[in-house]
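Only one protein chain is missing; all other protein chains are in place.
Chains here go by letter, A and B, matching the order in which they are written, and residues are numbered from 1 within each.
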Amino acid sequence: MILEVDDIHSYYGLSHVLFGISLSIAEGEVVALLGRNGAGKTTTLRGIMGLTPPSQGSITFQGDEIQGKPPHAIARMGVALVPEDRRIFPDLTVRENLAVAERKPRVMAGGWSVARVYDLFSGLEKLDGRKGGHLSGGEQQMLAIARALMGNPRLLLLDEPAEGLAPLVVRRLAEQVRMLKEEGMTILVTEQNLKFALELSDRAYVIEKGQVRFEGTAEELAKNEEVRGAYLAL
Amino acid sequence: MPLLAGAGLLVAAPFVLSDFKVILLGEIAIFALLAVSYNLLLGYCGLVSFGHAALFGIGGYTLALILAKTGTPFVVALVSAPIMGAAAALVMGFLALRLAQIYFALFTLAVGQVAWSVANKWVSFTGGDDSLAVTAASIPDPISSPGSESLYFFIVAIVAAALLVLYLMVNSAFGYTLQAMRESPTRAEFVGIPVRRYRLLAFVISGLFAGLAGGLFAVHNHFVHPEMLFWLVSAQVLLMSLLGGVHLFWGPALGAGLVVYLRDSVQGVFPELTEKHLGQILTLEGLTLGAVALAVAIFLPLGVGGMLQRAVRLAASRLGARGRASGEGPAPGPPAFLGTAAAEEPRGRR
Partner (left out) sequence: MLLSVSSFTSCLSDPGCVVFQLLGGLSMAMVLFLIASGLSLIFGVLRIVNFAHGSMYMMGAFTAYWLVSRFAGTPGHFWIALVLAPLVVALIGGAVEVVLLRHIYRRSHFHQFLLTFGLILIIADVMRMSFGGEFKSISRPDLLSGSVSVMGRPFPEYNFFLIVVALAVALGMWLVLQRTRLGRTIRAAASDREMTSALGVNVPLLFTMVFALGAGLGGLAGALDAGRGVAISPTMDVQIILLAFIVVVVGGLGSFGGSLLGALIIAEVTTFGILLLPQFALAFVFVIMAVVLLLRPWGLLGKPLEE
């Protein structure tokens, strides 16, 4: 298991949002984390990244405990987050956005570089000198994923990547994520859009009110009307 | 009960304490009023003003100038001080309340400094740096002598009355509205509360009582000086308020008492240092108050008042648990606007 989340509880101020979430991901797997708005998907990802550290529970990444470590340390160990609202630096150019995430070139076969992410996201290259704030939603999403890759992550956390994008753009995005998967990238993706998630993922977790309510393969979830009806929108 | 005991102590004080201590108590009362009036903006509206010293000084100069330049009776001068404070606050607030947070703070700083530079530089009118005397002859007899019981009672009575008015005000619908607006101005605006108008009213009331405090200060000290208007005085009032606890009505008054008392007790602590610096007065006031400010900012965000409140609640819940089941629920968490919550809310910057 590359990532093991064991019984984490998280709070925002005084409000308790996660009530003992546990999940695990094997190397090379694509796992979907599904649930309605406010179910705790984003908080789970933020907890793994160290942005909203859980108050109890443990998170191990490649066998090392990362719970309690600062976000930059977790990032340097090989976790990268693509947040829901993309969080592109609006005043930095596309290339500068990528460069911020570039760590000292690690000796690693197949490490990511600006040229390689431009290869995968072919639309980005021609936007090289454009300010991040002047990109469309789809372009920002590509840039956010590309930026995350620049840190050569072993685990990619994608928070609702399809949200707010036109169907055509979502199709292309799905293609790109599939290519990452084929390269062997481990991905944890949150979604409300069941179809998008099931198409890409091997396994899925469904959470509701900060607790895991279902765990199984994508096929099992696709067949399980009851779970889908109870915890997922449409 | 504690209120009565406190009142009893205040009444007995001048008969048992030295003149010097009585003067100190009078000064504490004046700064308590200044700090509580400031807290109407700080604690109840969530606005940091650095122009409060200017309103305080305008009150003081109004009284001093009227007495020095005209033959107007004392009472008229005394009443004019809060009126001018309120008028100045109306102008300052009308402009400043278009701005939020730090811009509000910096704007009030700028306007306050303009008032300060007028007091400092318009020497022919204000006396400038030489200060402006409020002669004993211009003050009615019983309250004209510093350290006297009558002056003390006069000051304490007015301050007590003013605090009572402020207390009733913040515990009225007006006060609750201010607090609701503090938590979320946009939501308040949305449900139809005219936020700016409410805040302007709070600003004017705050200026009224700051002006009154300034007038009392002039009577109590027999002079006014441009320093009264300087922004560092506003910062000291900020310290008083946060030290005492801005989420409590009495907090700033408590803080004012502590600060004025500390300021006084570090005077002349190190005579040998003072001598070493050739007559430079070295009081260690800055070090002391500075250390208090750091300690409050880092360790005591809810102030001494907040700490006491927590201790009292804890004691009460212990007692309650031992006796009958306590009717009170768990102690509420710290006010969110002080930013003391353990975890930061996720907030994306767009």
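Keep this in mind: contacts are C-beta pairs under 8 Å (C-beta built on N, C-alpha and C of every residue); 3 or more make two chains touch, one makes a residue touch a chain.
What you see is a predicted model, and the numbers here were worked out from it, not measured in a lab.
Novice: What chains on display are touched by the one that is not shown?
Specialist: A, B
Novice: Write down which of A:Ala101, A:Leu173 or A:Leu200 is the residue touching the left-out chain.
Specialist: A:Ala101
Novice: Among B:Ser18, B:Thr70 or B:Ser117, which one is in touch with the chain left out?
Specialist: Residue touching the chain left out of view: B:Ser117.
Novice: If I consider the whole complex, including the chain that's not displayed, which of B:Ile205, B:Met228 or B:Val246 touches that chain?
Specialist: Once the missing chain is taken into account, the touching residue is B:Val246.
Novice: So which of B:Leu99, B:Ala133, B:Ala160 or B:Leu262 would be touching the chain we can't see?
Specialist: The one listed residue touching the chain not shown is B:Leu99.
Novice: Tell me which residue among B:Val156, B:Leu238 or B:Ala253 touches the hidden chain in the full complex.
Specialist: The missing chain is touched by B:Leu238.
Novice: List every residue of subunit B that touches the chain not included in the displayed model.
Specialist: 42, 48, 95, 98-103, 105-107, 109-111, 113-114, 117-118, 121-122, 231-232, 235, 238-239, 242, 246, 273, 277-278, 280, 282, 284-287, 289-294, 296-298, 301, 337-341, 344, 348-350
Novice: When the complex is taken as a whole, what residues of subunit A touch the one chain not shown?
Specialist: 49-51, 70-72, 75-76, 80-81, 83, 87, 89-92, 96-97, 99-101, 103, 147-148, 150-151
Convention: only the chains that are shown with their structure count from here on.
Novice: Where the CA atoms of subunit A average out and where those of subunit B average out, how many Å apart are those spots?
Specialist: 51
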